[in-house]
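All protein chains of the complex are present and in place, except for one that has been dropped.
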Amino acid sequence: MYFECQYRVPYADTDQMGVVYYANYLVYFERGRTEMFRSAGLPYSELEKQGLFLPVSEAYCKYQASAHYDDLLTFRSWIAELGRVRVRIATEVRRADEVLVSGHVVLGCVNSERRIVRFSPEIIAVCRKFVAEGGEA
Amino acid sequence: MYFECQYRVPYADTDQMGVVYYANYLVYFERGRTEMFRSAGLPYSELEKQGLFLPVSEAYCKYQASAHYDDLLTFRSWIAELGRVRVRIATEVRRADEVLVSGHVVLGCVNSERRIVRFSPEIIAVCRKFVAEGGEA
Amino acid sequence: MYFECQYRVPYADTDQMGVVYYANYLVYFERGRTEMFRSAGLPYSELEKQGLFLPVSEAYCKYQASAHYDDLLTFRSWIAELGRVRVRIATEVRRADEVLVSGHVVLGCVNSERRIVRFSPEIIAVCRKFVAEGGEA
Partner (left out) sequence: MYFECQYRVPYADTDQMGVVYYANYLVYFERGRTEMFRSAGLPYSELEKQGLFLPVSEAYCKYQASAHYDDLLTFRSWIAELGRVRVRIATEVRRADEVLVSGHVVLGCVNSERRIVRFSPEIIAVCRKFVAEGGEA
């Protein structure tokens, strides 16, 4: 299953080439995965209250076309790979049917002492809902 | 006495009007006051280790001219007003002799329980070094 | 009349004090005024296509309380002052009924040669819809 949410590009996100600055797509990926978790009843803010954190260990973006000011973008996210201690979440940034940027992040799980721990059963259950295959992200 | 430091504008700071996006000047003001404190031997990171935090209670910017990509800017900072529980720090963002943006922030002081406390004698001593009068910031 | 829109705080907007970093409120003000113009049928992106730009000449923020990660914020915007060549737009950032940050920006109008021009009748008409009195912003 895919998860999709929308986002309107503010002036703040653009650069002098007249397009969204490349680092902002990692912020977009964050929005995508956050809303995906919330939609499954597990807001990331809840996880932090339980003392679990999901730091990013890798991030990758492929830039195919540019997003512009005021575009209404769709962030499509899914779980591309799920292990015991790492998960790969893919996201595509689309404008209507066009994929502008695709990529993924790899997340691990640490406790409040910043020690690596296994994902909780709750996290695993949420991720399973969104396991999917997709583009080259 | 004024304090001055320099900063090179990256692409990340620009917007599609081809100039530095207006919110970034508040980040520039942060750099200005941080380096001013460091230059007086009191890095803000040290204050936090002592359990003192200086949250911003007000910020004001007047935009006179635009900074551009790759400009080498000078941030000139000084203490415009010093009280027991609040300090007003002015900053001018300049390109060579031209003032592009001027403004100020008002900072208070809180302890690690987020209670308002007086500035420590150390903070007062540092601020006194940089008390100055200046533009309309 | 007031205009209101909502925004979810991402991790990206927070700082190590665990609250929204102070410069981000100027980005929030941008979102507030942009959606206000759009709601009246005049997206800012349309203005730019007509060769009109509304650069910010002043910005002011008063920080009363902190926004946190994952807060669902409301941006309430209105026209606090309307002249021929400048408009003051006030915005309050709220969490439920609590005003966290209030402030305003002053905008002018320039054409594509960056010369100051009067607001177009269309801009004036939109602004008039949202003229209101409000807090101390």
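Letters A, B and C mark the chains in the order given here, with residues in each chain numbered from 1 onward.
Simple rule for what comes next: contacts are C-beta pairs under 8 Å (C-beta built on N, C-alpha and C of every residue); 3 or more make two chains touch, one makes a residue touch a chain.
All of these numbers come straight from a predicted model, not from anything done at the bench.
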Revision key, fill the gap. In the whole complex, of A:A59, A:L72, A:V85 or A:I116, the residue touching the missing chain would be A:A59
Exercise for review: Go through chain C and note every residue touching the omitted chain.
Suggested key: 11-12, 14-19, 21, 23, 68-69
Exercise for review: Kindly note down the residues of chain A that lie in touch with the hidden chain.
Suggested key: 17, 22-24, 26-27, 30, 53, 55-63, 105
Study note, to complete from the structure: For chain B, residues touching the missing partner are 8, 10-12, 27, 30-31, 34-35, 43-45, 69-70
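The working rule: only the chains that are shown with their structure count from here on.
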Exercise for review: List the interface residue numbers of chain B and of chain C, divide the shared ones by all numbers used, and answer same when the ratio is over half, different when under half.
Suggested key: same
Point to revise | Mean-CA-position distance for chain B and chain A (Å) | key: 34
Practice item. Compute the distance, rounded to whole Å, between the mean C-alpha positions of chain B and chain C. Key: 23
**Study point:** Of all residues in chain A, the ones touching two or more other chains
**Key:** 11-12, 69
